[in-house]
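Before I ask anything, here is the structure I am working with.
A single protein chain has been omitted from the complex, and every remaining protein chain is retained in its original position.
Chain naming follows the written order as A and B, and within any one chain the residues start at number 1.
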Amino acid sequence: MYDHLNHVQQQFKQREINIELQGFKTVTTQPGVLQYHIEAYNEYLLLTNSRVLPIGTRILSDTNSVEISSGQRRTEGLEEFSGLVSIELPRETTYFPIIEFIQIVKE
Amino acid sequence: MKNHKFQQIRVRVSDFGESVRINAQTDKQYARIRGVYVSLPDDLLLSGALLGLRVNNQEVFEDAHEVKLITSGHQVAPNKKFFFFEEHLEAGGSAIEGKFTDGGEEAFANNEAKLQLMQARKVQSGYLYEVKIYLWLTNEPS
Partner (left out) sequence: MAVTRYQIISLRVQHAGEILKFQHKIPAYLTCCTGFKLSMVGVMPPALMNTTLGRLSASFNSLKEEAITASLKHEVLAAKDFQQLEVQLHPGQIVSGVYVDEQLSEAFKPYRVNLYLRCTDKEGQTTKTKAACTTT
């Protein structure tokens, strides 16, 4: 079975990035607020629950950006973000999820 | 050994005339900040735009520093667009703080069509525009 944490450990080892800390970070979204910003400088945030995000959600960071489409609502592809991470929910959304990330602080 | 990195700091401006606080951190893997280049999405926004910058609480630019002094236009080669720091500015995970101030709606006084486009984007996305502050990080000695 696909194991997120194992995958993360292996991939960062391949990329020769030493991990100082591996943890979790969540962003609780709420009605009336469509934009959220997280500072992840010298860190990586790996999105683990893209399948619960409304289609059209955009996550923009300094190193990677995605817009959630039906094809991206799957677990396998752990999208990775770093720097200033901006989350933009679609204007028409009526669903406000808790967005979950694996947080990697690099050495 | 990694030698050069161009790190961006994105600053979202929600409204004309707004002042936005900047809080960021340089990449740990690079020793010093060689230069800075500020990119605004439209040259019209340059008029009256200000940027204050501090690195590890050391003032580099006062809050009243005009952005037009740390940017450059199309005739300048990419390699020369940067404002180079004469002194050694520590990177290595330094705290970057500062304040960006938008020059106000007057910048579009002679371009009503563009002003309307900007305002439409604000309605659509919730912010007017993003400023990019590019830091040239290096491990080369100063």
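Just so it is clear, contacts are C-beta pairs under 8 Å (C-beta built on N, C-alpha and C of every residue); 3 or more make two chains touch, one makes a residue touch a chain.
Because the structure is predicted, anything quoted here is derived from the model rather than measured.
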{"item": "Omitted-chain contact residue, chosen from B:Lys28, B:Lys68 or B:Lys132", "value": "B:Lys132"}
{"item": "Interface with the unshown chain - residue positions in chain A", "value": "11, 14-17, 58, 60, 62-67, 82"}
{"item": "Positions on chain B contacted by the hidden chain, ascending", "value": "1-8, 27, 39-43, 73-80, 113-114, 117-118, 120-121, 124, 130, 132, 134"}
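Definition applied: only the chains that are shown with their structure count from here on.
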{"item": "Where chain A and chain B are represented by their mean Cα positions, the distance between them in whole Å", "value": "25"}
{"item": "Contact set on chain B toward chain A in their complex", "value": "7-10, 12, 23-28, 93, 124-127"}
{"item": "Chain A to chain B touching residues, read off their complex", "value": "34-35, 37, 39, 41-42, 62, 83-84, 86, 88, 91, 106-107"}
